[in-house]
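Here is the structure we will look at.
Only one protein chain is missing from this complex, and each of the others stays in its spot.
Order of writing sets the labels: A, B and C. Residues in every chain begin at 1.
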Amino acid sequence: MLGIGVIGYGYWGPNIVRNFSALEGVRVVGISDKNTDIISRLAAANPSIRTCTNPMELIEAPDVDALAIVTPVSTHYELARKALENGKHVFVEKPLTASSAQAEDLIELAETKKLKIMVDHTFLFTGAVRKIKQLIDTKELGKIFYYDSVRVNLGLFQHDVNVVWDLAPHDFSIMSYLIDEPPVALSAWGKSHVNSLEDIAYVTAHFNTSIVAHFSVNWLSPVKVRTTLIGGEKKMLVWNDLKADEKLKIYDKGVEARSKQGIYDILVSYRAGDMWAPKVEGLEALKLECSHFVDCIENGSTPVSDGKSGLDVVRMLEACDRSLSQQGRPVEIDFPGRSLYKISSGKEKTDDLPADLL
Amino acid sequence: MLGIGVIGYGYWGPNIVRNFSALEGVRVVGISDKNTDIISRLAAANPSIRTCTNPMELIEAPDVDALAIVTPVSTHYELARKALENGKHVFVEKPLTASSAQAEDLIELAETKKLKIMVDHTFLFTGAVRKIKQLIDTKELGKIFYYDSVRVNLGLFQHDVNVVWDLAPHDFSIMSYLIDEPPVALSAWGKSHVNSLEDIAYVTAHFNTSIVAHFSVNWLSPVKVRTTLIGGEKKMLVWNDLKADEKLKIYDKGVEARSKQGIYDILVSYRAGDMWAPKVEGLEALKLECSHFVDCIENGSTPVSDGKSGLDVVRMLEACDRSLSQQGRPVEIDFPGRSLYKISSGKEKTDDLPADLL
Amino acid sequence: MLGIGVIGYGYWGPNIVRNFSALEGVRVVGISDKNTDIISRLAAANPSIRTCTNPMELIEAPDVDALAIVTPVSTHYELARKALENGKHVFVEKPLTASSAQAEDLIELAETKKLKIMVDHTFLFTGAVRKIKQLIDTKELGKIFYYDSVRVNLGLFQHDVNVVWDLAPHDFSIMSYLIDEPPVALSAWGKSHVNSLEDIAYVTAHFNTSIVAHFSVNWLSPVKVRTTLIGGEKKMLVWNDLKADEKLKIYDKGVEARSKQGIYDILVSYRAGDMWAPKVEGLEALKLECSHFVDCIENGSTPVSDGKSGLDVVRMLEACDRSLSQQGRPVEIDFPGRSLYKISSGKEKTDDLPADLL
Partner (left out) sequence: MLGIGVIGYGYWGPNIVRNFSALEGVRVVGISDKNTDIISRLAAANPSIRTCTNPMELIEAPDVDALAIVTPVSTHYELARKALENGKHVFVEKPLTASSAQAEDLIELAETKKLKIMVDHTFLFTGAVRKIKQLIDTKELGKIFYYDSVRVNLGLFQHDVNVVWDLAPHDFSIMSYLIDEPPVALSAWGKSHVNSLEDIAYVTAHFNTSIVAHFSVNWLSPVKVRTTLIGGEKKMLVWNDLKADEKLKIYDKGVEARSKQGIYDILVSYRAGDMWAPKVEGLEALKLECSHFVDCIENGSTPVSDGKSGLDVVRMLEACDRSLSQQGRPVEIDFPGRSLYKISSGKEKTDDLPADLL
């Protein structure tokens, strides 16, 4: 029986508790939150669960094997470090830490202690992203031309970070998972209208190849949009995450080089065929993700969204901040010792995944 | 009776001919196209109209008062210059010219000769844009926070220019018309995948105020999108030009500063109310535009989309090209002698418009 | 403290328990379900709640003041009768009973015993229906011309009744609530394709006035649709219950009689103006409904969806069954002693409603 402690019981915490609780062989041992009201209500409703306002009670508890850290970003590092020091595996809310130095430190500590770090990049476990991964890996889309994401809505979800740190971690983790090539630089340009935090931003990721990636994030949009276009040489797709059905549409459309027949002739032609919306697995992503974390602990395998992939996302966020402060100047990203996802190769990650995830 | 000559009878020419022909007191005297097949078919079907392959036959014709130049961009300058030299008013397809120097030269010549230049920025005459203009001018949206346009589709419309020159002139003319403040710099970043012309690009316009403007243009999108979001302090709107009805949706949504009640309290709040889709005038924009050109000639007034506004758009396109070649570095735009739309003030432009346009 | 017992803990029961539990001054005393697995799991997870497989344990319990009956239709009558005989108020899943005779019997018994019957017609408590009610009552739509509902999806929700009994109770209760006039007859026409129960049906409600009402219900539709059109002389509305935002759109459109100017002239004209999507209250309908039931018990007022309105819905369902078996022949509906909602007048119902419901 694997014992889980959950630190932070705000918006997302209850989902973490529900999903870990539902797993065979797993027990949510205790929940901590610094808000005493939350803890009192929780204790009243669930007298059988240990509750506390001091996370150290869980971090030091002998029946806790792993900690889920579901608190604001600024607290991740300290909590995760203490957890690792106490020999606990950690499941950390995205983004992993507030700086790449913190993330590097955690990764090193976890390696030394032979513990797992998993970052809660939930989207990687959705049916839609797993289907797209499959389409890209099997070359159905052909060579990737661009990745274009719009993630906008009215209102912020976090009060301590700007719109890039709030919304873009989703996109950065998804893009990194899907595209087996790291961006070499990022440009970000944004503006703040209400307080000092940027509430609108546009991010471009630069690659050494023909890939273009662009991210639009906005807290001031009257409509909610969660749409990603991925254009390949052979096929193109639109992923609209807000649709209940037909989230994913794959277009048999493309561009073709045409033999030039004269100096003024058209050199390219466009091809349009059928559209196809594959059935997308509807299983709750978080359930699959929690299960994957437990499997990794039990089998010693590496999580899909391990500390290194979490660090990559933090590096991209840091590059955005630097570019934002320099009017959009491209900022190089240094992925020391490895290219993004290259050294911890695609193959390795695939092997780590439970069969039903692929 | 005002005599119009039309140079270029490709995709757009027939619409120009049809709309000028339908106006009272206007006669399309002749049509020229260098393609002999087009001219033969046209002559057979309309024996009463003068047709020719040499545009000079129209440029020098005494019964032609104004010329509509509906040819590729690269030919605009020479044709328009000859027309002005021969004392003809000119109606020029967008963008006005291939360089700002050319546009400046045409403007100077037209002023000397007391002739009108009008650029075919058709969108300014649509019911949707005129309605948005009204909403902004009457302060219904409040202070403008951002202008965000997505104009993407599969396939190019022009073979001699990149995607920015093909698609962005619409956006640049609309933004300039709607927002009474010129951008001070532009950043553009794009990539070409098929031949040497950029087929995807992202453009950011920088302002001295809190306004953010961003344009996404793409020839490789599997879906056609023509959507503009404009966020104001009081209200926000979405203009989806592809919808038959409800093209324009105005949201009573906004962001509000809230009195801070404690160090961890939220400092901003978001307000969401009703949505309203005003009936948008469905009259064909080009009809109104052709009529406006004729009115300006007859009454000596200045067209909404005059040579200067056409020049502004060309300046923005040139800035994009410079930024594209420098990895997205912001390129300052110099609007010599005036700020964009400031000296030819909003008021002046409004007076020039026929009453029914407002 | 009002004690609630819940009978039936299948798909809908947990929602009932959650909502009654969240009310001040209310306690869910016990839950019964004949399925022993369900009861064991429930007992393990909530050791503090009384659980049983025999509903009589709750029906006869002295600390139970009211029973929520969330079981298949065929069992409603017997359970509700026992509950009323034991002096308990009843909250019954829709439709109230399997026959109008059963419903009449329950109503009579409840009146004798001074107990409340409330039918779980949840839609009456949604923000959308409450907004439509307001628009009709304030004459904003004008005289009602038609009510047209499409409620189709793939798959059945109930296995013991046909598609009319499964899906139409929603529509019948909503229409009766909104339109202050009873239908005089119903025609229903349907067909079964898989087993003996009709899986597609079309129902027409006939009124003595100009109102037309039509209902399309279908278990074999590849797409889910929940759309109601209501056309009034002054305005028209579309209610799409599947949309997250803008569920309700009100069109300033209508038809107008025009003075006849000649024998061949058009006699009617159509008017199209703005569209407006009011913000619709997003509060969970079931929460409001549970609260309303408790208020009625405490204040002695009559529920909006009382036994009589539940009986009306059952009468309409019975009329449908008779018409279905006669190839769509219109079947008169007898609302003995009163017209539908006329005697228990609109005014009376309004008074019974908590202020915040209006």
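Going forward, contacts are C-beta pairs under 8 Å (C-beta built on N, C-alpha and C of every residue); 3 or more make two chains touch, one makes a residue touch a chain.
Predicted, not measured: the structure shown is a model, and the values here were computed from it.
Checked against the full complex, the candidates C:G25, C:P62 or C:P222 give a single residue touching the omitted chain, namely C:P222. Residues 245-246, 252, 272-279 of chain A touch the missing chain (whole complex, contact as defined above).
Where chain B meets the chain that is not shown, the touching residues are 47-48, 223-224, 242, 244-245. Residues of chain C that touch the chain left out of view are 145-146, 148, 150, 152, 154-156, 159, 187, 189-191, 193-195, 199-200, 202, 204, 206, 210, 212, 214, 216, 218-223, 229, 231, 233, 236-238, 249, 251, 253, 255, 257, 264, 266-268, 270, 272, 327-330.
Just so we're on the same page, only the chains that are shown with their structure count from here on.
One simple way to say how far apart two chains are is to compare their mean CA positions; for chain A and chain B this gives 40 Å.
Residues of chain B in contact with two or more other chains: 272.
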